[in-house]
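Read through the structure below, which is laid out as structure tokens, and then see the notes.
In this view, the complex is presented without one of its protein chains, the others remaining in place.
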Amino acid sequence: MDTFLLLTISILFGIGTFLILRRDIIKMIIGVVILCHSVHMMIVSVGAFDGIKAPIIESSKYPQPEYIFKDSISEGIFAPVVPESVSVIYMDPLVQALVLTAIVINLAITAFLLILAYRIYEEYGTMDADELRRLRG
Amino acid sequence: MNLPVAVVLAIFLPFFFAILVPYLERIVKHNIGWFSALIGLISFLLLVLISPEIIRGEVIHYSVSWIPSVGVDFGIYVDGLSLLIAFLASGIGFLIMAYSTEYMSHREDLARYYQYILLFMGSMIGMVFASNTIQLFIFWELTSITSFLLIGFWRNKPQSVYGAKKSLILTAGFGGLALLTGILLLRAITGTFDIPTILADESLKVLIKEHDLFLGTLFLIFIGAAAKSAQGPFYIWLPNAMEAPTPVSAFLHSATMVKAGLYLIGRVHPIFSGTEAWLIMVAGTGLVTMVVAGFLALRQTDIKGLLAYSTISQLAYIMAMYGYTTYQDPSLGVVAATYHLLNHATFKATLFLIVGIVAHEAATRDIKKLGGLRKEMPITFVIATIGALSMAGVPPLNGFLSKEMFYEASVDIGASLGQPYNLLIPMIAVIAGVLTFAYSIKIIDGIFLGKRNDEHLPKKVHDPSIIMLGPAAILAFIVVLFGIFPSIPMSFIIEPAVSGIILEDISIYASLWHGFTVELLMTVVTFGLGIIIYKKYDAIANWQDEFNKKHPTFSLNYYYDEIFGNATENAKKISLKFQVGPIRAYLFPIVLIAILSVLFPIIILSVELTPITFNFETPPYELIVFILIITTAVMAAIIPSYLPAVIAVSALGFLIGIVFIFLLAPDLAITQILAETLTTIIFVLVISKVPQTFKEKIPRNILYRDILISLTVASTVFLIMLYATQGIIEPFESVSHYFLEKSILLTGGHNIVNVILVDFRSLDTLGEIVVIFLAALGVYNLLHSRGERK
Amino acid sequence: MTTLITQTIAKVVVPLCVFLSISLLLTGHDQPGGGFIGGVMFATAISLLYISFGLDDSKKFFNPDWSLYFGFGLLLATAAGIGSIIAGYNLLRTDYTYLQLPLFGEVELSSAIVFDIGVYLVVIGGLLFIFKKMGED
């Protein structure tokens, strides 16, 4: 996988970490958003194989099975068994599906968090997270 | 009747009726006391029924499987020792409940009172008959809890609350936990909870004594017993327990519950005794406690307090005597201890009942306000004198005999230990005896002799009715009877009990007059010194008061109050240190654990970092996007004003959409861009309602620290991801092959990402829409939580 | 934002977006798209409507109860899952068939579409519910 991409992801993670340690609630939420972005890209980048096409099959309706799906640990075989001749041309679809789910979940949570921030402003009259200390002790 | 059934009935009858008491009380009203007393009597008679068997030297042992998975049975084990304590519990219980019918006002919550007492009685009987240690512990803790409830019977008095809490912490808490741990250690050594098994097996006993855990086991079990019997540093709970109604004090805190610890010592005597640790711990604690408590008893002005300290001191006699066992003579002291245990129950209960009567009639318990009541309360006076003189060890009462035996045992043990103990231990014994004698006189002199204190006493004071005098009279009669005819208790009670402890049959001869011996000399010295001490006491008391004023820290209660009284404030300080409020402080641990989780394997486990391949073949246009991503992220971080920062974040989101295009993920790119649009809209909606900026001023050092932390986290993540993106380890293959291969075949879909979402992993998608659903409901709740409250 | 220009644009764009979102939903199984993407598209379109006409004004002619949408959507998605149990399979099993339609030729019909419509409705309902509530506040 592209090392520069990994570096970008890590730096984004670092920036996100820096932001969630701030006092400003909006900055914290921005930090959470950035962390989410970083994690999403991370998941996509661990995809099992680097293809050259998006995982959308254009061709035949019924492809002939090429892989063997079986587990035989005693022989050191873990499903699926991919023959030597096969080279995968598609990107790993699973990680993309996972990230899609994660994006949606994080969208919902960010929305909730933002409105919570608004309500906190209403209650406390400030955006300073350090002022949220009525429950200490 | 089947004997085990009788025993089980004797245990559970009180429990059963304790539950019924509140309902019965609605029917029989204030006569509930008599009803409860009847239960006590029935239990007593059931025990009488089985006593011939025990006197013959048999034991009743019967058990059923209860929690077999951990090897705990429910069983009964009746021998002389347990029967003795059970007789005390049920017999004195009966007398106390009868006495209480008159003592307790009808306005009190009688149902609760008798309920607790019956519960206690059942627990006590159950405790002594338990055949395994866990069962013993269960009933043991039940007695502590019922004691707690009874001490706090008058719940709105602050002293009751304090006393109840103290007794609970020290007996159920400290002692109970120590005992439980000790029991578990014992089981770890022997592999069983069953008491008769351990008692019967000589090889086990040898094993225990040679085991590494022996000292710990003995220590913990001893702590449990000492806490219950108010010995050593744990004595402090007993004086405060006197806040209970006086019959309760008589029953629990002198005659029965505090004997539980001694019972336990007697029970484990065959297991642990004969070792030096046993001698030092048990006898040593007893000897120290008897002197300290005797001394403290002498200076009490509250007669109930005086009796409390005297109880501690008397229990210490018994404790010391049980501890007197050396390698030479396993039964040394055991007879005397068991006999004194019985005697103490009789005379101390008598005295408590008298105190109850006096306090009831004269409306005070302060010895300075009392005095000269002998003419008005002649019968009470006689009974009280019998009790007090027995405690003082005056012949021909039973206390005299056991005191003599105590001296004898002390001399013997001293002799067997050699210099300097042959003088030291008898001396300590005599000092304790002197103090006992002095405070015994003080009770009689303070209440009944001397001048009547008209200033404080009510005009008319008289003997109470037969209901209150009866129980005390019966106990006093026993005191005299056992004193004049010591062979009665010896052959019927003490012999079986002692043989239950030393595990062999024994025949004891005792008589009131046993010739001129060293012990008799010691007794005479005791009486002489006792009178002198009592006469000179005022001087000692003054010195003591001075000392206490100068050194307030020289007291166990001081430390108890320091620890538990100020516990709330101290603990609050600690909790404030951790629960500081700002969320940043709570986020650090998460970040730190993340960092540590990478450092830990590298440093502690010193794993080898396997070589990896880097890939720097990035097209320039992608590089530009990466640089833009970082730039926008940094802008979002450093721009103080919200709107530009949000726009920067939004741009970042779109750029990430472009990265997804590079990664050949069209669905993701569309989703990312649309989701970013929506996020931005909500962001803008929110920041339009709050101030446009906050302008946090970050101190230099915090800035550097946070940057350092962020960089560390970033490199942590980088390191993990670098290895995680090295591809799937041989010989594994990704399950993605399945989706690529089967998608069209099984679902007919060409867009595999979508197929995974709606077919292969549709539960994830269902979960994801549930999160949206929940977010919508959550937002509703958020916005409506203020509702009408504004 | 409630200017004539934006309103005019909205009048054109919103129906287009709605149409696009429906087509994204329906073709999702074979092309990029699907219930979630379609739903977000729809939500974006309606939020554009809300923004350009103002929430209060747009309520006059267009005021659905979005909570019913996401309630019904989840019901549909779960029911689609349970439907496969009634059909004798495990939960959320999907199947497909090819239909010969006169105009379109051979069309793939997947049972997953029901589930996807549920997703679509929840996304629309949930996101727009949040917008509306926040906007009303």
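Note that the chains take the letters A, B and C in the order they are written out, and that residue 1 is the start of every chain.
Heads up, the rule we're going with is that contacts are C-beta pairs under 8 Å (C-beta built on N, C-alpha and C of every residue); 3 or more make two chains touch, one makes a residue touch a chain.
In this text, contacts and distances are computed from a predicted model.
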{"item": "Protein that the absent chain corresponds to, by UniProt name, given \"NADH-quinone oxidoreductase subunit M\", \"CbaC protein\", \"Glutamate mutase epsilon subunit\" or \"MrpA C-terminal/MbhE domain-containing protein\"", "value": "\"NADH-quinone oxidoreductase subunit M\""}
{"item": "Interface partners of the hidden chain - shown chains only, full complex considered", "value": "A, B, C"}
{"item": "Listed residues B:45, B:67 or B:423, member touching the removed chain", "value": "B:67"}
{"item": "Residue in contact with the excluded chain [from B:164, B:349 or B:413]", "value": "B:164"}
{"item": "For subunit C, residues in touch with the removed chain", "value": "67-68, 70-75, 78-79, 81-82, 84-86, 88-94"}
{"item": "Contact footprint on subunit B, counting only the chain that is left out", "value": "66-70, 134, 137-139, 141-142, 145, 148, 152, 155-156, 158, 160-161, 164-165, 168-169, 172-174, 176-178, 180-181, 184-185, 187-188, 564, 567-576, 578-579, 583, 585-587, 589-590, 593-594, 596-598, 600-601, 605, 607-610, 716-717, 719-721, 723-729, 732-736, 738-739, 746, 759-764, 766-768, 770-771, 773-775, 777-778, 780-782, 784-787, 789"}
{"item": "Interface with the unshown chain - residue positions in subunit A", "value": "20, 25, 28, 32, 35-36, 39, 42-43, 46-48, 71-74, 76, 78-79, 94-95, 98, 101-102, 105, 108-109, 112-113, 116-117, 119-120, 123-124, 132, 134-135, 137"}
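What we mean here is this: only the chains that are shown with their structure count from here on.
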{"item": "Interchain centroid distance [CA atoms averaged], subunit A/subunit C, Å", "value": "24"}
{"item": "Where subunit A and subunit B are represented by their mean Cα positions, the distance between them in whole Å", "value": "51"}
{"item": "Rounded Å distance between subunit B and subunit C, as computed from the means of their C-alpha atoms", "value": "63"}
{"item": "Multi-partner residues of subunit C (each touching 2 or more other chains)", "value": "30-32, 36, 123, 126-127, 130, 134, 137"}
{"item": "Residues of subunit B touching at least two other chains", "value": "666-667, 671, 675, 678, 682, 686, 689, 750-751, 755, 757, 765, 768-769, 772, 775, 779, 783"}
{"item": "Touching residues on subunit A, where the partner in the complex is subunit B", "value": "1-15, 17-24, 26-28, 30-31, 33-34, 37-38, 40-42, 44-49, 51-58, 60-63, 65-67, 69, 76-82, 88, 90-101, 103-105, 107-112, 114-119, 121-123, 127-130, 132-137"}
{"item": "Partner subunit A, residues of subunit C touching it in the complex", "value": "30-32, 36, 123, 126-127, 130, 134, 137"}
{"item": "Subunit A partner contacts - residues on subunit B that touch it in the complex", "value": "572, 575-576, 579-584, 587-588, 591, 614-618, 622-623, 626, 629-630, 633-634, 636-637, 642, 645-646, 649, 652-653, 656, 659-660, 663-668, 671-672, 675, 678-679, 682-683, 686-687, 689-691, 694, 696, 698, 706-707, 709-711, 713-715, 717-718, 721-722, 724-725, 727-728, 731-741, 743-745, 750-753, 755-757, 761, 764-765, 767-769, 771-772, 774-775, 778-779, 782-783, 785-786"}
